[in-house]
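What follows is an incomplete set of chains from the complex, kept in their original frame.
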Amino acid sequence: MKLGIVTGTVVSTRKVENVTGLKLLVVSLLNADLADTGKTVVCTDTVNAGAGDLVLLCASSSARMTDATRSAATDNTIVGIVDAIDAAHTPLYTRTGGA
Amino acid sequence: MKLGIVTGTVVSTRKVENVTGLKLLVVSLLNADLADTGKTVVCTDTVNAGAGDLVLLCASSSARMTDATRSAATDNTIVGIVDAIDAAHTPLYTRTGGA
């Protein structure tokens, strides 16, 4: 999986039917220091993530390994919201606030 | 999925039979600021996109998760036309004109 931060939402009315009803979020990919890599993907969301959330992304055929996306034309799905990252026992990130 | 802009059309008469009848569009991949990344892919199209449309691309085995491409030799399919992108509640892009 990749680490990313949710930066926005995509609105698309003309799309493949099996993607209808799925939330489409814009996510910037991050490196190990949680700095922006400059790469961007649009993800289907299965965990109700929102702008500013640090998330785990699952790509390729594994993006369809959730109940919500099993038959969807998606190649990238948000499969988790990150609470904390411990870098060899030192906290690198701790989530604050959020739902 | 990736964001891209349709820039042209590919004509190919000698091709794998299961791709026959599918529209093949040239798409430039864009980053989060909708700037050209310099990367180009040829996509099968399932939503009747045209030149200048901002589109969502679905790659690898997920490119075959549409009725039109299920048994086609394609690894990249346009699965949606983008109407708008909201970057944390600020509109980053709004589609104008088009069919």
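Letters are used for the chains, namely A and B, taken in the order the chains are written, and counting of residues starts over at 1 for each.
The definition used in the following text is that a residue touches a chain if its C-beta (ideal position, glycine included) is under 8 Å from a C-beta of that chain, and two chains touch if they have at least 3 such contacts.
All values reported here derive from a predicted model rather than from experimental measurement.
Asks: What number of copies does the complete complex in this structure file have, with 2 given?
Replies: 5
The criterion applied here is as follows: only the chains that are shown with their structure count from here on.
Asks: Could you tell me the distance, in whole angstrom, between the mean C-alpha positions of chain A and chain B?
Replies: 20
Asks: Which part of chain B faces chain A closely enough to touch in the complex?
Replies: Residue list for chain B touching chain A: 1-3, 30-32, 46-48, 56, 58-63, 65-66, 77, 79-89, 92.
Asks: Would you tell me which residues of chain A are touching chain B in their complex?
Replies: 7-16, 18-19, 24, 26, 28, 38-43, 51-52, 60-61, 63-64, 71-76
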